[in-house]
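Here the complex is missing one protein chain, while the rest keep their positions.
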Amino acid sequence: MMDLLKTLCMLNGVSGDEGKVRDYLFSQFGSHADTCRTDALGNLIMTKKGAKLAPNHLMLCAHMDEVGLIVTHITEDGYLKFQFVGGVDRRVAIGKQVRLGTEQIPGVIGLKAYHLVSKEEEKKIPKTESFYIDIGAKSRQDAEDLVPLGGYGSFVCEAELFGQGLFKAKAIDDRFGCAVMARLLMEDLPMDVTFAFTAQEEVGTRGAFAAAFSVTPEIALVLETTTAADIPSVEGSRRVCALKKGPVISYMDGAAIYDRALFETLRTLAQEHGIPWQTKEYVAGGNDASAIQRTKAGVRVAAVSAPIRYLHAPASVGSPEDFQHSLTLVRLLIHYLAAQLP
Amino acid sequence: MMSLFDLLTTLNACHGPSGDEQEMREKITQLASSYADEMSSDPMGNLIVHRKGIGPKLMFSAHMDSIGLIVTHFEARGYLRFGKLGGVSPQEVLYHRVRFKNGTRGVILKDEKAEFAKLKMDDLLLDIGADSEENAKAMVCLGDTAIYDGTPHMLGAEYVVSPYLDNHISCAVLLEALERVKRPANDLYFVFSTQEEVGLRGAKTASYAIAPDYGIAVDVTSTDDVPGSDHSGTTRLGKGAAVKIMDSTVICHPQMIARIERTAKEHSISTQREVMRGGGTDAGTIHLTRGGVLTGGISIPCRYIHTPAEMASLTDARFCVSLITALCERSMEEG
Partner (left out) sequence: MDYPSVLSKLCTASGPSGFEQAVAGTAATLLSPYVDEITTSRLGSVIGIRKCGKPGAKTLLLDAHLDEIGFLMTGAEEGFLRFTSLGGVDSRMLPNAELLVLSDPPITGVVSCLPPHIQRQGDFDKAIPIKELYLDVGLTQEEAERRVPIGTPAAYPGGCILLGSDRLSGKALDDRSCFAVLLHTAQLLKQKELDVDLIVLGSTREEVNSAGAITAAWDLIPDFCVVVDVTHGDTPDSPAEKVFPLGKGPVVGVGPNCAQWMSQRLFEKANAIHIPVQTEVMAGNSGTNAWALQISREGIATANLSLPLRYMHSPIETICLGDLEQTAQLLAAFCENLGKEAPAL
């Protein structure tokens, strides 16, 4: 699964521009599904039959999009002004490389040299409106020939292992979820399952609204990533969760209270099978579950997430052990749910 | 040579703030004379002790000057205004006692109206119990220097608290090493430098004159072992001789660091690595001498540097003595 995750993370697919990721998933895994379709939002929805008939019983969900930026203006001198797509702490963008547009044009996000910054200015970060991307263009015309207005930009980060087996890459949020789902697609399943690879989660769980409405599952399991702040200078519960402590089974976040029974089932399954697990020790964040839960007459939702440091930044960090345990836990849930069916 | 603690007491009794080190130099000259082949002094007042050896020139420099005050002006009713010699912090000296070379003593006070939080040197005065400007003038002169008045005390068996461990403890360490070195494998220069606290000035000229191949500054370094430490220092008391990596005036040479650590290992001497972000040492000027000098530092970890109550571990100081002795007796050119 790590090789697949590496490949997925290296693809660029910012919210609203998920084409490359969607094409890859379809071309590599579509043959394992029984039906495949895309919709107006760009969601990729596949269904796979399993040993037991259970149409619309379980939907797995992970989003294909990543945070990034979009070009809003091109200056006379050929610099690109932009806004972030999704929630990004603008400080992590300073001094970073980006790739823009369909041609993946390289650019750098710079600021005037700090030698030219006054003592007062030094302590404050300029607003995003003052940021600019340098693509080496010498004029507006020059720049426009390379990157159009509205061109999307992705961060750059080599996906690789480092340290004592940790993994760094951009877009682990949520290519991790996509990788887990893709692996399950390749397996024989004990019941029918719907796989929804959603679009535009980062700008407000947009794709999930449409996907949930059309599928209307009874149960939805969201595969996500969640913030681990297990770094020095962060105390106690504010660490939320930690790397190498296993998948995070959520009972609640800032946007949804998960189905209690599903939460307890997941917890029990993990304990009974010796899978390390943890939960979020701080209420924060949100994901596609919030859109799905309140669709039509309601859907029971649960979430299994990989703990990840530095989410929504170019270099996110996670543990392959946690990824593997997550896959195992999800498989166990599918089997459990199938067993409950007549 | 007397014990380290006795050396500290002896040096503490001498007067030697930056630019007025005479008494200190005389005392160290006395203490070093039986162990020196040659001794000289230069226009900056440095004391240069030469122990001859066949080999490259290895220079150790421990500054003998201390921070202090210098009288600039007589105020009404006999109070004195003063300037600082080196890194004196107004909040750290308030209400401390000082003494002059001629035995006059005084207390540092602040102008009543000055706010403690925003205290500046210009807000401070010295009360020498004079009652009138005339009396004050009979007791001290403009340009007279004053130092913290306090004596060394042991805290338990290992720790010593005293004014001016910066840098008397290093001078004591060098004096001990001077005695212990029996077979120099390098041409050794033990420099007791002046005016380090006002900008590494003595070491600059001493180093030029000696033109060493290798230089090692011996000074105190800040620690990382007090509550709420912001980690500007990296050492802890009692963990051994501190091997300098870098301070605000020098990045030590990897070769020097490697050699010092290797020597320490061979002699089972405990060491720890030190980075001192907030201060500099003679190494800062030695490495720039002439065509460049490979320079390192051997330091004694010290808490509360530049306050009247500095604290260090004599165990660390002893490790420094052993380390310096071992370095002297092994050629710097040897692998």
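To keep things simple, chains are lettered A and B as they appear, and every chain counts its residues starting from 1.
Definition applied: a residue touches a chain if its C-beta (ideal position, glycine included) is under 8 Å from a C-beta of that chain, and two chains touch if they have at least 3 such contacts.
Owing to the predicted nature of the structure, the values given are computational and were not obtained by experimental measurement.
Participant: Out of A:Asn56, A:Thr75, A:Thr102 or A:Thr268, which residue would touch the omitted chain in the full complex?
Facilitator: A:Thr75
Participant: Identify the residue among A:Val92, A:Ala255 or A:Ile275 that touches the chain left out of the display.
Facilitator: Result: among the candidates, A:Val92 touches the missing chain.
Participant: Out of A:Arg22, A:Arg206, A:Arg309 or A:His325, which touches the unshown chain?
Facilitator: Considering all chains, including the one not shown, the answer is A:Arg309.
Participant: For chain A, which positions touch the chain that isn't shown here?
Facilitator: For chain A, the residues touching the absent chain are 75, 77, 79, 87, 89-92, 94-97, 106-116, 122-126, 130, 132, 134-138, 142, 146, 157, 160, 162-166, 168, 227, 229, 231-234, 238, 240, 282, 284-285, 309-311, 313-315, 317.
Participant: Please output the residues of chain B touching the missing chain, sorted low to high.
Facilitator: 224, 230-232, 234, 245-246, 249, 251-254, 257, 273-275, 277, 287-294
FYI, only the chains that are shown with their structure count from here on.
Participant: Can you compute the centre-to-centre distance for chain A and chain B, using the mean CA position of each chain? Integer Å is fine.
Facilitator: So the centroids are 58 Å from each other.
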